[in-house]
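With one protein chain held back, the other chains of the complex are shown just where they sit.
In this document, chain identifiers A, B, C, D and E correspond to the written order of the chains, with residue numbering beginning at 1 in each.
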Amino acid sequence: MDNLLSEGLNLMVFGMGFVFVFLTLLVFSTGVMSKLVNKYAPASEPKPQRSKSNPKVQSAGAGAKNDELIAVMTAAVHKYRS
Amino acid sequence: MDNLLSEGLNLMVFGMGFVFVFLTLLVFSTGVMSKLVNKYAPASEPKPQRSKSNPKVQSAGAGAKNDELIAVMTAAVHKYRS
Amino acid sequence: MDNLLSEGLNLMVFGMGFVFVFLTLLVFSTGVMSKLVNKYAPASEPKPQRSKSNPKVQSAGAGAKNDELIAVMTAAVHKYRS
Amino acid sequence: MDKLLNLFTASGIYNISAGQALMIAIGLLLLFLAIRKNFEPLLLVPIGFGGILANIPEAGLALSAVENAVHFAKPEVLGMLAGALGVDSTDPQALLHAYKAASHTLHTAATDVALDAGYNNGMLYNFYLVAIASGAAPLIIFMGVGAMTDFGPLLANPKTLFLGAAAQFGIFATIMGAVALTMTGVMDFSIQDAAAIGIIGGADGPTAIYVASLLAPHLLGAIAVAAYSYMALVPLIQPPIMRLLTTEAERKIKMHQLRHVSKTEKILFPLVLLILVALLLPDAAPLLGMFCFGNLMRECGVVDRLSDTAQNALINIVTIFLGLSVGSKLSADKFLDLETLGILVLGVVAFGIGTACGVLMAKIMNKLAGGNAINPLIGSAGVSAVPMAARVSNKLGLEANPQNFLLMHAMGPNVAGVIGSAVAAGVMIKFVG
Amino acid sequence: MDKLLNLFTASGIYNISAGQALMIAIGLLLLFLAIRKNFEPLLLVPIGFGGILANIPEAGLALSAVENAVHFAKPEVLGMLAGALGVDSTDPQALLHAYKAASHTLHTAATDVALDAGYNNGMLYNFYLVAIASGAAPLIIFMGVGAMTDFGPLLANPKTLFLGAAAQFGIFATIMGAVALTMTGVMDFSIQDAAAIGIIGGADGPTAIYVASLLAPHLLGAIAVAAYSYMALVPLIQPPIMRLLTTEAERKIKMHQLRHVSKTEKILFPLVLLILVALLLPDAAPLLGMFCFGNLMRECGVVDRLSDTAQNALINIVTIFLGLSVGSKLSADKFLDLETLGILVLGVVAFGIGTACGVLMAKIMNKLAGGNAINPLIGSAGVSAVPMAARVSNKLGLEANPQNFLLMHAMGPNVAGVIGSAVAAGVMIKFVG
Partner (left out) sequence: MDKLLNLFTASGIYNISAGQALMIAIGLLLLFLAIRKNFEPLLLVPIGFGGILANIPEAGLALSAVENAVHFAKPEVLGMLAGALGVDSTDPQALLHAYKAASHTLHTAATDVALDAGYNNGMLYNFYLVAIASGAAPLIIFMGVGAMTDFGPLLANPKTLFLGAAAQFGIFATIMGAVALTMTGVMDFSIQDAAAIGIIGGADGPTAIYVASLLAPHLLGAIAVAAYSYMALVPLIQPPIMRLLTTEAERKIKMHQLRHVSKTEKILFPLVLLILVALLLPDAAPLLGMFCFGNLMRECGVVDRLSDTAQNALINIVTIFLGLSVGSKLSADKFLDLETLGILVLGVVAFGIGTACGVLMAKIMNKLAGGNAINPLIGSAGVSAVPMAARVSNKLGLEANPQNFLLMHAMGPNVAGVIGSAVAAGVMIKFVG
């Protein structure tokens, strides 16, 4: 019984301590990693996605139409897959 | 031999009997279930499916065009997936 | 040691020999098979694929538009699936 | 030179037996039927191909480690196998016989000897162990079938369940056929064999494989091939029987449009069925439990991704391995046997009797309902063979009356037939398993 | 007549115990909650259905071959089992007790006896062996979860990892709760049981199942049901605690927009995490290794087809069998126990404490950061329960200030909570496993 209590306490103290130590190290390592990456391998500007298809599409019709197209397509795809 | 015959007959009589008993009970239970459902939880009107996308689509073009769109898309999806 | 050498040589000679024998027989069998097929079960003209959807699509718009449609759809499908 | 001779004496062309050559031809025939005649290709392509693989001489793909060890017959290995199996003789046939009859413990002992001697299970034998001997593959396929099944037509008209019951008489009549063949000394089937053969009449592939794997694994190949072949032949087997037993007037009967069935009913039905199974026939619980589970995933609407997977990736993967595993039972020594012929004959009789009983039951129900409510043609769909049998009903209905669309009406007995044969399977497992 | 009696005495309705009937009702309740109330349906539909299957009388779907042999209690089989397990008594309860405590070798010996006597593992028991006892299913699901997780918000603000750490206090406090219940004599939990119960507070299903399968397999059913149920109840459990511990002004705090995180950072993060695990806590390597592997497949951009499969077909297949396997632990004799009640109570306490600690930690961090940088509402997301807990944070934020969108800010602590509970799991496996 007493043993169970001490085991439980041990587990709580060391367990919680270890979780904090581990995540603290992770915060630190992640920070270092991010700093190194942004220093030595900075990301190019985040590209607006699908920039290649957009012009094409936009030349072909108004934006509203595209939304609609995509809605229909999504529905069709959904239907197809389910 | 004789044993085999009696075993076979037994299997036939009791087997076929049991199948009928079971399915009769299933007919009965299903009927009760359906009656209870339609009494206490009647279905709302069966909704016309995809009612939300239809108006959008219809405002954008004739029905014929949609069929065509969906045909092309289905082909494209099919191609993509295979 | 000597044994290893003779085993290796054996493996090389018989192995390479067998690969050639096998593939030669395969060349021969394949040729016979193709000849028989083209004699007794000649293929009908290779059908232009998706001939059914093309006319429909073409009646609905110029080819350029279809390409564009397919591009958008592929992107949408891709997005949907990933 | 020695090596070359070695290569030749170990080659297929040197070792092939007439039986193996014949079975390879049968495998090619199954592929032809599947690919050109569209005979249930999803199963018969893998089964046919597996049958060819199983008959490649010396490859031993369908043999267990012990069978491979016996095949190569080194005297010291045979001696140790005899010791492990507790038999006196080292005659290969006697060893194989003892191995087949061995208890689990002796089986394991023999396997240990064979593995120690460097022999292994063939690829197809391993597939068989994992897919069929474990019972998993037919059950997973049944789950997928459940996820593909719409019980709407059945729920709209639950009385069609009686048609699904009547058509199962084919199963039990066939059992008596097998018994008769044995009593007249033509063949030698045990009651387990007879029950497993009867299930062909259930016209349901996974049920047939599941029952055969439990009751008569040595007949599994012939039973599966018969079941799938006859299911593919339903459009040929059923129409003459249906025409014989119905009048033109009956075939013209138009049925009322089915009522709308609510989502809630569809969700509750698999649970009602499951609870009936739980209360009445626990031995049908694996089959019908997985079936109901698949159907509940389909209808409940909140686990669509699981239902999708059960209907696609998972059932496809399992089908590939199930088919190859069934094919492994088409090895010449197991398949080329008078019994196979008996199974093929009994199987087609089972289909015929089931069809006839379904039609007759429909006629009775029609009489009781006033004579103009139920088209007897839908009775034949009670054998299952989903959805082929329902299409046959529809086709004959249209022949009699071009405005008479029976398809949806026949789907009720059609899915009822699946339940009916699973119940029959449970009864047989209970009584003779 | 004999057969008919036989059929009846073997039927469920003749044999059903009150416990089994109750458990079937509980299975139906879980299905109702999953389907109608949308309680984590992807897991609770299979678990609930598996629970019903496990309680079908006489079917023995959730029992091992030995348990089935004991259930049918033929004297000679019981005698041989007693011999194999090395016990004197042939009393069924004593045999089951010895079987549960048996070493691997004795377990195998007993299984051999049962198989020799013709008894087999039930279907669900086999699923359990393959999916859970092997450890595979929770790990594969964790890989899929990794492939679905976007660490972008966490990388933009790594300090939110502290929130994920603080919320794990629920786990360890619950262990003390279980210890207290045992010391006061109310229940009887070992330290392993206590640790496994505590992990419910981690609010992460696969982690809970993995830990329970290692530390306390007999409690697995209750722990999994509690974990998934409370995850579904997060929108009810958390808000009162969050409102109690925060002021209106704090809830109104708007947080800075998160910086853009580059692809390279996202690729490197799972590797950084993996190496930390490798260096500090090898016992968390299976869980976090598979999680990082899934995430790397997602982010690296060159194995999209593997990542797709990990997120779809594979995780769906595994979820089906994991759910059914967990359901197999809901058999009446294992689930209906005072301990289950204790687990349910302790579980909700764990959720509450975890939520509170997360919020308090966020308040402290906000104070340290000047009092207007971190909205304490995001602290509660540290329990994990992805993405439900983050949505709750967002909802309460919007209540306080309709322009206050906390969702992305709460995703950081939310995924941090997954890492945190996996680390806690590793520590517990190390110390008491």
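The definition used in the following text is that a contact is a pair of C-beta atoms (placed from the backbone, for glycine too) under 8 Å apart; a residue touches a chain by one contact, two chains touch by 3 or more.
Model, not experiment: these values are computed from the prediction.
**Q** Which residue, E:Cys300, E:Ala373 or E:Leu398, contacts the hidden chain when the whole complex is considered?
**A** Of all options in E:Cys300, E:Ala373 or E:Leu398, contact with the hidden chain holds for E:Cys300.
**Q** Kindly state which of the options D:Gly19, D:Pro57, D:Pro92 or D:Pro387 is in contact with the chain not pictured.
**A** Here the residue in touch with the unshown chain is D:Pro57.
**Q** Of the residues E:Gly27, E:Pro41, E:Pro286 or E:Gly327, I need the one that contacts the missing chain.
**A** E:Pro286
**Q** Residues on subunit C that touch the omitted chain in the whole complex?
**A** Against the left-out chain, subunit C lists 1, 4-5, 7-12, 14-16, 18-27, 29-31, 33-34, 37-38, 41-43, 46.
**Q** With the missing chain put back, which residues of subunit E would touch it? List them for me.
**A** Residue positions of subunit E that touch the missing chain: 103-105, 108, 134-136, 139, 143, 267, 271, 274-275, 277-283, 285-286, 289, 292-293, 296-297, 300-303, 305-306, 308-310, 312-314, 427, 430-431.
**Q** On subunit D, where is the contact patch with the chain that was removed from view?
**A** Answer for subunit D: residues 3, 7, 10-13, 16, 24, 28, 31, 34-35, 38, 41-42, 45-46, 49, 52-53, 55-59, 61, 112, 115-116, 123, 126, 312-313, 316-317, 319-320, 324 touch the chain left out.
Here, only the chains that are shown with their structure count from here on.
**Q** Call it same or different for subunit D and subunit E: same when shared residue numbers make up over half of all numbers used at their interface.
**A** Different: when the shared numbers are divided by all numbers used, the fraction is under half.
**Q** Once you find the CA centre of subunit B and the CA centre of subunit C, what distance in Å lies between them?
**A** Each chain reduced to its C-alpha mean, subunit B and subunit C end up 39 Å apart.
**Q** Distance between subunit B and subunit E based on Cα centroids, please, to the nearest Å.
**A** The mean C-alpha positions of subunit B and subunit E differ by 34 Å.
**Q** Report the inter-centroid distance (CA atoms only) between subunit B and subunit D in whole Å.
**A** Going by mean C-alpha positions, subunit B sits 23 Å from subunit D.
**Q** Using the touch definition from the top, which residues of subunit B touch two or more other chains?
**A** Those would be 10, 14, 18, 69, 73, 77.
**Q** If a residue has to touch 2 or more other chains to count, which residues of subunit D qualify?
**A** Those would be 280-281, 308, 427, 431.
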